[in-house]
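These notes are about the structure you will find just below.
Here the complex is missing one protein chain, while the rest keep their positions.
Right, subunit A next:
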Amino acid sequence: MSEQNDPMAEIRASFFIECEELLEALQDGLQELDEGGDDPETINVVFRAVHSIKGGAGAFGLEALVRFAHRFETVMDEVRGGRMTPDADTMKLFFLAADHVSDLVRACRDEAPIPESTSEELLARLDELLGDEVETEEADASDFTPLGFSMSLDLPDLEPEGSTFEIRFKPEQELFATGNEPATLLRNLCALGEATVRCNSSELPDLEDLAAEAPYIEWNITLKTEAAEAEVRDIFEFVDGLCVLEITSTSPDAGDDVPDVDIDAGIEVPAVLEVVAPSPSQPSAPVSKKSTKDSGEEAGGEPESKKGTAPAAKSVVRVDLERIERLVNLVGELVINQAMLSQSLDQAGLSPHSDAMNGLEEFQRLTRDIQDSVMMIRAQPVKSLFQRMSRIVREASAAVEKDVRLVTEGEATEVDKTVIERLADPLTHMIRNAVDHGLEKSDTRLANGKSRAGTVTLMAAHRSGRVIIEVTDDGAGINRERVFEIAVAKGLVPPDAQLSDGEIDNLLFLPGFSTASQVSALSGRGVGMDVVKTSIQSLGGRITISSEAGKGTKFSISLPLTLAVLDGMVVNVAGETLVLPLNVVVETLSLGPEDVQMLRPGAYVVRVRGGFVPLYDLGVMLGYRAHRKTDAGAIVLLISLDDGSRAALVIDGIQDQRQVVIKGLDDSFYRAPGIAAATILGDGQIALILDPADVIAGMGNPRGADIMLSERKIANE
C-alpha cells in the first residue's frame, strides 16, 4: 500500500492519531468514574470518546473495531441513562474493554491480526451486564436510543407522549469554527415532530459594526413531539458546550397556547442563514467538507470541555519528530559553535567592552532562547506514560490476583519526549515488580492490619532542575536478609561481607539478581533491576531505593530535564577538564589549612559555616592522581545531592560557566561510574560531564553496585 500519496492513507493516519487522544480521554474519564466522580459530564466524555472512535472506524471499514466499540457504547449508554450504576467489577470490565479498544485500534493501525477471542469474551461479559440490567427496556433497544441524563433540569427523564419543548439555541463562535451547521441541527429537530422555528436577530449589529466571524443570532424553537427530552438533547450532542442551549418542557395543553405560525423550518432556516449570518456559516462549510480531520479534531477537543465550559480550540501543528530532532541537533551545533567563537574572540584579546564582545553576549542570549524554545517543543506531559502504567497495574494485579490501586500524581509534569519513550520499559518493569514482589497477598495484608487493596503510587515532579519520578508501594518492604542470602548464594558478595541496609538494597541492581524464588509469568524473567538501572543511566539519570520493613518500598528516579544541553560549570582537575551540572553546585570555597579535618584516615570533612561536609578529592576519585598531602589552597565546590545531603569536591580550578551540548557516551565500550556524558569544548577537546552523586556513591560505598560492575567488567576482559 503506497502510504505516501494516498490521501486516504493520510486521513487514516490522522484518524489513528485522534484515536490516541480519544483513548486518553476515555482512560481519564473511566479513572474519574472509578474514583467516584459523579459529574454527569464524565460519563458523557467516556461515551463520546467511544462513539467517536466507532464513527471514525466505521468510515474506514474497520469492522472489528466498530462492532466492539458499538457494544461497549451501548453499555456505556445504560450508565449514561442512569439505568445502571457501575460497581467495582463493572468498572474493572470497563477498563478491560477500554484497553481492548486501544488494542483493537493498534491492531487496525498496524494491520495486525485482530484479537477476536478477547473481543468475544469481553463482549459476552458486556452483554451479561446489559442482559440483567435492562430487560424491561430492551423493547426499544434499537441501535441508538440513548435516554435522558439529567443536566441542570429537575425533569423526569422520560416525557409523556406529545410534550412541547421550548428550545433556545444560540450558537457560539466555536460552533462554527468547528464546522457545525445550525441548519442541519434545526432540520433534525423538525424531523422529531412539529416545530416552529423563529430566528431572533435582535442582537445583530449594523453592517459596519458587524464582525464577520462572530455569531449574533439565536433561534427559538417550539417543538411538539412525541420524543423524549433526551432525544431532543441528543440532536445537540455534538455541539454541547459550543452553544447556549435551553430546553424547557411545557405541558401538552400549554403548548397549544402558543400563537405561532407553523413554518416548515426546513425551508425557512437556510434562507435565514444565507441572509443574516453568511460569514459564520460560509467558512464553516468548506471546513467540514475538507477532511474528516477537522471534524475529528473537534471531537478530540470536545472531551476537554469537561466542566461544560468550551475552551477556545487550541490550534495544534503535528510535526514529524525527525524534523524536530534535526532542529535540536542544529541548535546543539550552534551552541558548540558559539562556544568556539567566544573562545577565539577571547584569545584575540578583545576588550570585554568592545562591540564584538557585546554582540557575542547578545548572541549567547539568543542562542539560549532558541534552545529553550526548541526544548519546549519536545516537552510532553508524562500523563500518557502514566496511563500506560495504569494498564500495566491492572494486568499485573489480575495476573497475580492481588487487589491493587494505582495513584498517580503530577501527571502534568513535562518531560522530554525521548525521555518519556525510553522510560516506558523501565517503569513497566518497576511497576510489575512493585505489584508482584513489593505488595503482599491480600490475606497477608489483612493479617498485618493493612487495607486489603495495595497501593502503588506513581509520582512525577520537577525538583531542582531535574525530573523526579517515584514508584512507591505500601507493601512489606525489602526483605534484606533474603536479599543478602540470595546475593551470597549467587556469589555476588562474599558471605562475610558486612553491608549496611542501603548497600543491601542496592544489591537488587546487580545483574542476574531476582528475589522471586520462583519465576513468575509476570516478572523475574532473568532481566532484573540492573536492566532498569542501565536504562535510567543511559538517560543520564539515577535510581535510588528506600525501603522500610512493613511499610513499603520507594524507587526514586531522577532524570535530567533535557537530553541535549546542560548548564555546566567547567572545572580543571589534575590537568583534565571536567563539566559539572551547574544546578548541583551550591557554592565555591577556597580551602584554608584549618578548614579540613580528618574524620578517620582517608576520610576528611570540611567545615562550612559550622556544619561538617564530607570532602572528596575529585582527582583521586576519578583515578587521575594519588592523594595529595594537603588540600589547603585548593578550590572546593559545595554540591547538594538529590537526597538533600551535601558534599565538597576538591578541584584545581574553575574555568567557566557555560552551556554545554551533551554528547552521549557509547556504552559498547565501557560505562565509567560517575560519568554521565561528554561534551565538546570550544577547542574541540572532549570534556566529561560528571554526575556528582554517582561519583560520590561510588566512593562512599566501595562495594556499591557500580564499582562492582566495573570491576567485573575489567575482570571479564
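Rule of thumb we're sticking to: a residue touches a chain if its C-beta (ideal position, glycine included) is under 8 Å from a C-beta of that chain, and two chains touch if they have at least 3 such contacts; residues count from 1.
Keep in mind that, in the parts below, contacts and distances are computed from a predicted model.
Selecting from "Chemotaxis protein CheW", "Glycine betaine ABC transport system permease protein", "Beta-ACP synthase" or "Repeat protein (TIGR03806 family)", the unshown chain of this assembly corresponds to "Chemotaxis protein CheW" (UniProt protein name).
Within the whole complex, the absent chain has one touching residue among A:Ala107, A:Val400 or A:Ala672, and that is A:Ala672. Although one chain is not displayed, its contacts with subunit A can still be listed: residues 333, 336, 511, 531, 534, 576-577, 621-624, 663-670, 672-675, 678, 680, 684-688, 710, 713-714, 716-717.
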